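For this depiction, one protein chain was excluded, whereas all remaining protein chains were kept in their positions.
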Amino acid sequence: MQTELNTETIKQMKQRKWKRWNIHLFPIPALVIYGLFIVYPLLAALSYSFFDWKGIKRGAFIGFDNYKDLFTLEPFSSMFWNAFWHNVLYFIVQMVVQNGLAFLLAFIIYQKIRGAEFFKIAYFLPRLLSVIVVGFLWKLIFNPNFGALNVLLGKFGLESLQEAWLGNTKTALMAIILVNCWFGLGFSVLIFLAGFQSIPRELIEAAKLDGANGFKMLTKILLPLMVPSIMIITVLTFIQSFEAFELVYAMQGSQGEPYRSTDTLAVYFYRLAFGGSSGDSTAIGLGSALAVVLFIFISTFTAILLKMMKKKEIEM
Amino acid sequence: MKKTGKIWLFGLFSILLIFASACSKDTGSSEKPEKTDEGTKETVTLSIGSWRTEDTAGYAKVIEAFNKQYPDIKVEFKPSKNTEYNTILNTALQSGEGPDIFHLRPYAPGIALADAGYIEPLDGLEGLDAFPETALAASKGSDGKQYGVPLNMSTTQMFYNKKIFSDLGLEVPKTWDEFIALNEKIKKEGIIPIALGTKEGWLLSAAHGIIGPAHYGGNDFVEKITKGETDFKSAEFVNSIKAMDELKAYFPDNYEGLGMEDIRTLFFTGKAAMFPMGSWEIEVLRSMNPDLELGFFPMPSAVGKDATITAWVDGSFAVNANSKHKEEAKKFLQFLTTKEFGEPFTKEFKMISANPEVKSDDELVNSLSEAVSKISTPYMMVVYFAGGNPTSKATLELELQGMYLGQQTPEGVAGKVQENAETWYKPFQ
């Protein structure tokens, strides 16, 4: 047996030598497509932020003036911070409501309850709809006079809770974020469930033998093993909530109505880069600068998040 | 190992094949027109870009009329949705592409495209003299050249439900006080006086376009402000904002959550008596409720001037400077100046032609068109203040919305608009 293994390893080493360069081909197709259709156009567009723009015509090179204006010139700077805090709220609410719930629901499904298939499909179904459809549908539901939500509240005798949900600065943003949670719940459930299910059964069995169950099982055994899927969801939610655009746009348009209470950074970017819906003036230079700032912010925080998670993963 | 290797190879290979075949198919199709070009008669295809998706059927008829004169020029009307139109058009223009002819937004936004060199000037285009100078101004570049052929006038005014008015024994108001008294009366009867919501900002600038002139005093004020002799902080303008604020007593419940669809529904279902809206809604209202007895009245003045109808040019057609068929495109634009176009146009679209010679067969449209020639005042925020970034018009919309939500005062609204206008409007600098 010893000799057999030896000849085997020699053969292997020869093969590995070949494999060494062979495996470097693996990421090439993805790199090519990604590089050509994402990286190249974005790099080409980044230079926009260093130019003065007259409408959609590029003017003179002005260095970092657009960046300066973005943070010092009114109303641009207050619009920036206003939108920024909305994004922060977006992230927090999505983490707590959408992902917290999703973790719980995935855990419940993982307990092999009856109808697990049904529940999985039910949670995921909203995710199948186009964001335009979701926006439209909820706009109708939130309608203050004919919409289902207010009618439902009325049926339960809760007239005092009826609101002009999307027309009110106090409720509009929260309404949109909660719709986003409704929309994204199923995806988080699936990721968490896939996470639960890729935990080797042997580990769980072993822990059971050691007397772990219920809460202890969840926190001591499952949670650490769930770090990869929690990482995926956290990073994803972070990026998506700071890029939040489509749903806000579908429900409230590009002006962050009412009274800028639903403005997000990506909507603000869209407004600058493409103008308002009725052909209002564009500020492509400022818009590009905003996109760059947004990118730097998101990438820095994502890197920190990934580092933190990695540490956790190694610790366990 | 060999087996799986083969599967991968096969997969990659078939993808390459699909890709190659798709590419060759594309080049094949782009060759086709060249071949037909060599044929006996040269047919040219023009494409038209527009935000009027609802007019597709109407334009088919217009194009038919055009082809009677020019059978060799094929025209395709390719509209895209209103809210995304500018994104699509701007991207194409910046890339040196885009439709041969496109619908141009009126005043500042459209003129900006002309000034950036994306539009072919229309010097000496036959038929332009059919339009009054005010209509041509909507697409006149800063260099004084004409860049577009104006299509239609839009008006905003107070629509009213004739049946509700006669049931309650009401008359069209002649003064502002009468107007307020009328609102009170309607409200007491349990009917919503004015169908207006504040969820969408553009509704507010449109409503201010109707109600504002009654307080700032119509054309005299417009003349003064465009010369820089007065500004938005003046008592006249602040009063116009205050009037907007007072009227909220006559809006529907939950007005802060109502958008265009909601207020339109309130009006055509007879739940609301008046509807401050534009002429483009006439057709929609009629198709929603054919029994609706629709009327309009000019806004009575609060400062002893004439009642006013608010009017402006809503869109012009322009030729893409990068078009390969500029000559043919100009022929089409020339056709747009003629009565052969104007008549089917007003008939199909129930709109007021920018050409005053063209009459409509619709009574309501005709009486509006008459009012325009006698008592019109420009939609000031669109005609003169659609520039700046954000535009002064957008600023007014935003701040009015804030006012209705109790987060801004009328003086504050006026102040913000003035502040914005000062950043770009020459007479203020």
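Chains here go by letter, A and B, matching the order in which they are written, and residues are numbered from 1 within each.
The definition used in the following text is that a residue touches a chain if its C-beta (ideal position, glycine included) is under 8 Å from a C-beta of that chain, and two chains touch if they have at least 3 such contacts.
In this text, contacts and distances are computed from a predicted model.
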Subject >> Chain not displayed: protein name in its UniProt record ("ATPase AAA", "NADH-quinone oxidoreductase subunit B family protein", "Carbohydrate ABC transporter permease" or "Glycosyltransferase family 2 protein") >> reply: "Carbohydrate ABC transporter permease"
Original post:
Out of A:V96, A:L161 or A:A194, which touches the unshown chain?
Top reply: A:A194
**OP:** Check the options A:F64, A:W81 or A:F146 and report the residue that touches the missing chain.
**Re:** A:F146
**OP:** May I ask which residue of B:D115, B:D231, B:D245 or B:E261 touches the chain that does not appear here?
**Re:** B:E261
Subject >> Missing-partner contacts on chain B, residue numbers >> reply: 1, 4-5, 7-8, 11-12, 15, 18-19, 22-23, 26-27, 30, 47, 53-54, 78, 80-82, 84, 87-88, 91-92, 94-95, 97, 99, 260-261, 264-265, 269, 284, 288
**OP:** List the residues of chain A that touch the chain left out of this view.
**Re:** 8, 11-12, 15, 19, 22-24, 26-27, 29-31, 33-34, 36-42, 44-46, 48, 101, 104-105, 108-109, 111, 113, 115, 117-133, 136-138, 140-141, 146-148, 151-152, 155, 182, 185-187, 190-191, 193-195, 197-201, 213-214, 217, 225, 228-229, 231-232, 235-236, 239-240, 243, 245, 266, 269-270, 273-274, 287-288, 291-292, 294-295, 298-299, 302-303, 306, 313
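We adopt the following convention: only the chains that are shown with their structure count from here on.
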Subject >> Interface residues, chain A side, partner chain B - complex >> reply: 54-57, 75, 142-146, 163-169, 253-255, 257-260, 271, 274-283
Original post:
Which of the residues in chain B come into contact with chain A in the complex?
Top reply: 82-83, 85-87, 90, 93-94, 105, 108-110, 112-113, 115-118, 197-202, 252-258, 262, 386-391, 393-394, 397-398, 401-402, 405, 407-408, 420
